[in-house]
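A single protein chain has been removed from this complex, and every other one stays in its place.
The first chain written gets the first letter, and so on, giving A, B, C and D; residue counts start at 1 in each chain.
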Amino acid sequence: MMGLASYLLISLILFVAGLVVMIARKNIVAILLGIELILNASALNFVAYSRYVTNNLDGHIFSLFIIVVAAAEAAVGLAIVIRFFQIKETVHVDEATQLRN
Amino acid sequence: MFAQLLFAMSALLTVGGAIAVVVTKNIMHSCIFLLACLIGVAGLYATLGADFVAVTQIMVYVGGIVILMLFAVMLTGGKDFVSRAQNLLGLAPSMGNKWTFSIAILVSIVFLLTNISLIGNIVRSHAPKTFGNDYPSTVSQIGHLLVKDHVLAFELSSVLLLGALVGAAIIARPRKQ
Amino acid sequence: MNQTVVSYLSQYEFYDIILEAFGNNEGLLAFVIYSLFAVIIVALCATIGGLGTYAERKISADIQQRLGPNRVGPYGILQFLADGVKMMTKEDVMPFTADKMLFYLAPCLALVGVFATLAVLPWSSGFIMADMNVGIFYLIAISSLVGVSVFLGGYASNSKWSMLGGMRGASQIISYEIPVTISILAIVLLAGGMSFGAIVGHQKGLPTNWFIFHNPFAFVAFFVYFIGALAETNRAPFDLPEAESELVSGYHTEYTGMRFGFFALAEYIEVFVVCGVAAALFLGGSNLPFDISFDILPIQLVEVVIFMTKTLLLYYVVIWIRWTFPRLRVDQLMSICWKYLTPIAIVNLCGCAIWLVVFNGRSFAQIVFGGHH
Amino acid sequence: MTPAHFDGLMPVVIFMALAVILFTGGHFASVLLAPKKPSHGKSTPYECGEIPVGSAWSMFNVRFYVVGLIFIIFDVESVLMFPVASIFRELNDMGQGGYALIIFLSFISVLIEGIAYCWRKGDLDWVKSFQVSTKNNKN
Partner (left out) sequence: MEYTVGSIAPIFLAPVLAFIINAFFGRKLPRQGDWLATLSIFISFIFSARIFSDFVFGKFATDFYVHKTFTWFDLSHASAVWKVDMGIYLDNMAAIMLLMVSGIAFLIHLFSTWYMDHDEKHGRFFVFLPLFTSAMLGMVLSDNLFSLFIFWEIMGFCSYSLIGIYNKKEKAGDASLKAFMTTRVGDVFLLLGIVALWMVLGSVTYVDIYAAIAEGKFAGQTVMGISFATFTALCIFLGAMGKSAQFPLHVWLPDAMMGPTPGSALIHAATMVTAGVWVTLRMYPLMVLGDITWFIAVIGAITAFGAATIATVQTDIKAVLAYSTLSQLGYMIMGVGVGSYNAAFMHVITHAVFKACLFLSAGSIIHTVHEQEMPKLGGLRKYMPYTHFAMMACTLAIAGIPFFSGFVSKDRILGDALYFGFMAGQNPMLAIVPILGFAGAGLTAFYMFRMMFLTFYGENRMHHDSHGHGHGHKDAHGHESHGHEIHQEHLDVRQNVPLLLLSIFTLGFWFAGTLTGQSFGKVFGKKVEWFKVLVEAPRVEQFVGHNRQPWGSVDSRDKTELPHAHYHHQSGYAGPNPDDHKIHKAHTIGAIASIIIAFSGVFLAFLMYIQHTVKPWADTFSGITTTLQNKYYFDKFYIDVLIKKGLLGLNRGLAWFDMGVYDRFAVDGWAAVNRVLFTASRWFDNVVIDAIGVDGTGVAVNLFNLVLRIVQSGKIQFYFIMLIMVLVSYIWTLKF
């Protein structure tokens, strides 16, 4: 049961869930949730490969930095969302049209 | 036996949480399901012998990112409580409709099929090796890697975080009215 | 994974006998042993938590020259049982505006977060449920679930007092996690490992080997840790999230009956856990205060007693502080955390690192009295 | 003999399970024992006797977010410091103490820069924005 394939499958499901959230949701916070799911999927892949294929800890380092970057991304992203809400009074992603034209 | 059990529980938590994030209409509940999902991923890390990464996952995500997201929801969701009286589900329309969901599901099916075949290829071509059943401590190895091989990334990550802190603080700082 | 209670017991002969009885199924035996110890520990902690409420009232009465509870049982010692029964039979009220799922989930999350920390608490050198490599790190991480639960408790009630308390509580808990974590980092630095076994093992021998006396920075770090821990567990003088004179009862205003009980239980056990961690990290943990070269089962029990003594003394100090100091304002709370404790903790960390390199790892006492290295 | 790896994770799971069991059990007991006499008044959110107006899920001061933000950055930095700190002594014994110290201190110095920036810009002052309003109210 525990093998490379199952981990890859789980991470694929995570990724697809993040994909659906990112595409379907119109709430910017929800889109950020989707991004977190996708980042987790990739980090999981790295660790799984590190265990089953390369047998060194570089994958761990990589997923560690993915987590770090995810934290920075969430911090900045949510700050932007909050500022956006203060200006537009909404968090609907399609309202972010200031730069469109 | 216990390993299998742990794996099954973690996988269940992960997949269930992920699916719940997708189907939930309430953003607050979505965040909580994300929390469950992330804890599940931490469990999966543990079954892979990545104890440090697992705990880091819990520390950063559960202790940090999810709380930050809950804060953000509170800071953006509850406004204008006369028109959305008693109901944060006033946000529900922005959680997607059948059109966006059908597009998303279409895209994800394409992606899913592609990747499943890819995973099949990978599993066939890289016969997964098992490197014994010993799970040595990863902490000191990770420490050595961070200090030796990846020292630049280690130092730069602090600069990245400083940049994120400064940038986000500037963006989110309360303005003088 | 260095050591567990199972691996400790497995060095005795009776373990093999019991293993025979289990048909050589190690996994099952391990499960049974772990479950047994877990139930014991949970029962112990629940009792301590319960007794904590009693002790708190009794000590406060002492400090304020009152009598305190004295009706139920001798000296009112069974008061906590009465309270428990009362809670169980209270009506379960939920505000109709509440978010039902999260309302149920919040106390459960608090309980899970606190109980999970018990798994790494070093009761003695042998009786440690799981001596993980990432022990103390794991403890910090998993206890952040409590912060989520406080926020959710406040949010789910959909009451203004609760919401304010929840927001305050969450931001207070996360804020004070920083100085606490950095103080712990200093100890990790000195011990050269994150597992409790390594940390406690480093402090063997005379009390001069305790990390609190290792160097001046570590001495300061202990107080930073302790103050931060008080705030993290929402204890007075940092009990702003449940400040009764401002917020009625804070994030658990709307909680009644058993769910309130679980919140209270989680809080008391958490206080116990942070006191235990303080004892293990700074005060030598379960080590006997002198060198001992043999290891038999009764010694372990003595060690457990020593650990409990240190922890409970700290517990007493916590209660003492509560009834001595007035409550802080929110702005004072934040400025203490970010403008005092965090910079001091960072300086401590740097100081410990420099000390370690300059004096090649020797402690203050070893430098002064010329100890072995 | 040494136990298998995952046995070490077993207590964690057992404790978590115990917490859930205790919660469910306590809940069940209270359902059995407690009286149930619901009324509208009882299930109204408590506001010192006043009838609550509006939802409590309203907008909060953005300072909460700023605190969370500073926290998460420091949290992540401390996470990265843990493995380095835990091998610090080992490196020192290997004679690489100076190198490790430089790495470690340069990492911390960026941390200090962050806190100094926030301090300077007033992100650490909780009541900065309130002071203005209270002054105005008094006048």
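Convention: contacts are C-beta pairs under 8 Å (C-beta built on N, C-alpha and C of every residue); 3 or more make two chains touch, one makes a residue touch a chain.
The model shown is predicted, which means the values in this text are computed figures rather than measured ones.
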Statement: Among the displayed chains, the hidden one touches A, B
- prompt: Considering the whole complex, which of B:N115, B:S137 or B:S157 touches the chain not shown?
  reply: B:N115
- line: Only one of B:V15, B:I103, B:V123 or B:V166 touches the unshown chain, namely B:I103
- line: The missing chain sits against chain A at residues 19, 22-23, 31, 93-94, 96-97, 99-101
- line: Interface residues of chain B toward the undisplayed chain are 100, 103, 107, 110-111, 114-115, 117-118, 121
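Basically, only the chains that are shown with their structure count from here on.
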Task: Note down the smallest number of touching-chain steps it takes to go from chain A to chain C.
output: 2
- line: Top of the farthest list for chain B, CA-centroid basis, is C
Central chain of the complex, centres being mean CA coordinates: D
Message: Count the C-beta contact pairs for B-D and for C-D, then tell me which is higher.
response: C-D
Statement: Distance between the CA centroids of chain C and chain D (whole Å) is 15
- prompt: Using the average of all C-alpha atoms in each chain as its centre, how far is it in Å between chain A and chain B?
  reply: 6
- prompt: In chain B, which residues are in touch with two or more of the other chains?
  reply: 2-3, 47, 49, 52, 56, 59-60, 63-65, 67-68, 71-72, 74-77, 79, 86, 135, 138-139, 142, 146, 157, 161, 164-165, 168-169, 172
Message: If I count partner chains per residue in chain D, which residues reach a count of at least 2?
response: 4-5, 7, 9-10, 55, 57-58, 60, 62, 64-65, 68-73, 75-76, 79-80, 82, 86-87, 90, 100, 111, 118
Statement: Touching pairs here come out as A-B, A-D, B-C, B-D, C-D
Query: Once bound in the complex, which stretches of chain C touch chain B?
result: 1, 27, 30-31, 97, 99, 101-102, 105, 132-134, 137-138, 140-142, 144-145, 147-148, 151-152, 155, 158, 167, 170-171, 174, 177, 193-194
- prompt: Along chain A, where are the residues that touch chain B in the complex?
  reply: 1-10, 12-27, 29-30, 32-33, 36-37, 40, 43-44, 47-48, 50-53, 55, 57-58, 60-61, 63-65, 67-76, 78-83, 85-86, 89-92
- line: Per the touch rule, the chain C residues reaching chain D in their complex are 1, 4, 6-7, 10, 26-27, 30-31, 34-35, 37-39, 42, 87-97, 107-108, 111-112, 114-116, 118-119, 129-132, 137, 155, 157-163, 167, 171, 174-175, 177-178, 181-182, 185, 188-194, 248, 253-254, 257-259, 261-262, 330-331, 333-335, 338-339, 342-343, 346, 349-350, 353-354, 356-357, 360-361
